[in-house]
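This report refers to the structure that appears directly beneath it.
Here the complex is missing one protein chain, while the rest keep their positions.
Order of writing sets the chain letters: A and B. Residues in each chain are counted from 1.
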Amino acid sequence: MQWEVVIGLEIHTQLTTQSKIFSGSATTFGSEPNTQASLVDLGMPGTLPVLNKEAVQMAVKFGLAIDAEIGQHNVFARKNYFYPDLPKGYQISQMELPIVGKGHLDITLEDGTIKRIGVTRAHLEEDAGKSLHEDYSGMTGIDLNRAGTPLLEIVSEPDMRSAKEAVAYVKAMHALVRYLGICDGNMAEGSLRCDCNVSIRPKGQVEFGTRCEIKNVNSFRFIEKAINSEIQRQIDLIEDGGKVIQQTRLYDPNTNETRAMRSKEEANDYRYFPDPDLLPVIIEDSFLEQTRATLPELPPQKRERFQSQFGLSLYDASVLASSREQAEYFEQVVGIVGDAKLAANWVMVELGSLLNKTNSDMTKPPISAEQLGGMLLRIVDKTISGKIAKEILEAMLAGECVEIGIGSADEIIEQRGLKQVTDSGAIESILDDMLAANAEQVEQYRAADEAKRGKMFGFFVGQAMKASRGKANPGQVNELLKRKLEG
Amino acid sequence: MALDRSDVEKIAHLARLGLNDADIPRTTEALNSILGLVDQMQAVDTAGIEPLAHPLEASQRLREDVVSEANHRDSYQAIAPAVEDGLYLVPKVID
Partner (left out) sequence: MHQMTLAEIARGLADKKFSSEELTRTLLARIAQLDPQVNSFISVTEDLAITQAQAADARRAAGENGALLGAPLAHKDLFCTKGIRTSCASKMLDNFKAPYDATVVAKLAAAGTVTLGKTNMDEFAMGSANESSHYGAVKNPWNLEHVPGGSSGGSAAAVAARLLPAATGTDTGGSIRQPAALTNLTGLKPTYGRVSRWGMIAYASSLDQAGPMARTAEDCALLLQGMAGFDINDSTSIDEPVPDYSASLNDSLQGLRIGVPKEYFSAGLDPRIADLVMASVEELKKLGAVVNEVSLPNLQHAIPAYYVIAPAEASSNLSRFDGVRFGYRCEDPKDLTDLYKRSRGEGFGPEVQRRIMVGAYALSAGYYDAYYLQAQKIRRLIKNDFMNAFKDVDVILGPTTPNPAWKIGAKNADPISAYLEDFYTITANLAGLPGLSMPAGFADGLPVGVQLLAPYFEEGRLLNVAHQYQLVTDWHTRSPAGF
């Protein structure tokens, strides 16, 4: 049987407000337990919520960015259930009238095509606290610092057809919320969490299969692995004659398996109703326009501009535009060096591999755009070759001349004597020495036919560059060498 | 539609209220009599009427995003049934 996979995602993004959504407590991560839990956050009797304006503005920003309808009359509702990390016995959320309605987000697939993923809705809600399961005399400890942190829950349509598409969507969403400055995207700290709804159906069938929800997956890699393992579980189950039961499951990265959650075993009846402590939120047109004015250039516009302004390929443009930091870095480098294709290549390939090597990302690039741009200038004016440039990059990484900024490449070139040799007299003398040391090969070359000479020529170039410690201008080496060997 | 014993047990569980077995018949009877009273409402024609959640129909005021709360953990936890290392304690929770 051919199976088709159907995936929909719920992404919870913690908004980067200073204070909580309904109280004046700080939202700082990692504080001592319960030191950021106010009367409101603790659900003390008699306390009441007051809505944070910044959270509303951030949600509206997001809605505008995904081209969604904004709920100009949106309502908070109570979702009622008992859990120790939920102090009031209900979560203030939005049900029937969310702040963000239908919208969409485009993702770039591996083959370079663009796929549009529907966003059903996004709503504001408060985060719960944390249960700590370390042993407290056989009990569970509850920390309510996180309780009341504003969340924007973004619900997608079931539009994704593979784990890879799901990851591409989460990455695009991750990039977007960071572009907008509404979420720090720190998945390790839980700032962006993902619930994956996964089902399968025989290829060609219109109705959806029964879905399972994998809760709280918190890295791109785990999202892909969790979905794939869940897909396999469902296929195995059905092909063995079983049936998928609608369930909430947890992914265990150690076993690479999902398992049913005990605490979600019974069906919940959340008894949603409008929160009588809060009034309807009215988004005026003026508020909408003010917010629209604060929107930065977003990935799709940026991608198009990179293509038209710099003549980059669709692929290069969309990779560079995919994160705000990378796009800004790239534009800074172009500003210095002028040559956009050269800049794109170095940012994507060489800087990319440096990031991997140093296990860092574009929020903390190991080499500044000024340093890279300054160095590329020297490639353009032929002071150095590409190979030497890589050596300079290594030196920069090691911290050499970092404080000099844009001039640091020049300093390294100077101190290490890496300036390219373009004086043809000097190159000729290097070549003469090299050819004399390889007299046997010279004779073989001259005796060989055209077809074989190509490969042999490369040998002499390599020897010449080695002898010049990479500094000889490769173009000149080629030209002079050809002349001498023919001679 | 009168509630029976199992309905009442379900509702009590939803509301996390531990009922004594002996009290269930009396509770069932009381709930049915209350529901009988409120069911009179079903006869009212409310077609086209918008529900009213708040009497004054005002809109939500928004608070500036400012941290205004200090740490009062010690005084808040002084009235808690069980705490350790600043955490509230509950019987072991299994996800």
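Rule of thumb we're sticking to: contacts are C-beta pairs under 8 Å (C-beta built on N, C-alpha and C of every residue); 3 or more make two chains touch, one makes a residue touch a chain.
Since the structure is predicted, the reported quantities are computational estimates derived from the model, not experimental observations.
Engineer: Could you tell which one of A:M58, A:L278, A:L354 or A:I427 touches the chain left off the display?
Structural biologist: From the options A:M58, A:L278, A:L354 or A:I427, the contact with the absent chain belongs to A:L278.
Engineer: Considering the entire assembly, which residues of chain A contact the chain that has been omitted?
Structural biologist: Touch with the absent chain occurs at residues 39, 42-51, 78, 80, 82, 84, 87-90, 142, 269, 271-273, 276-279.
Engineer: For review purposes, identify every residue of chain B that touches the missing chain, sorted by number.
Structural biologist: On the chain B side, contact with the omitted chain comes from 3, 8, 11-20, 23, 27, 30-31, 33-35, 37-42, 44, 46, 49-56, 58, 60-61, 63, 72, 75-76, 78-82, 88, 90-93.
Following the convention adopted for this analysis, only the chains that are shown with their structure count from here on.
Engineer: Where on chain A is chain B touching in the complex?
Structural biologist: Residues 17-19, 23-26, 32-39, 42, 44, 50-56, 82, 84, 131-133, 136-144, 250, 261-263, 269, 271, 274, 276, 278-282.
Engineer: How about chain B: which of its residues touch chain A in the complex?
Structural biologist: Chain B reaches chain A through residues 14, 16, 53-54, 58-69, 71-73, 76-77, 82, 84-95.
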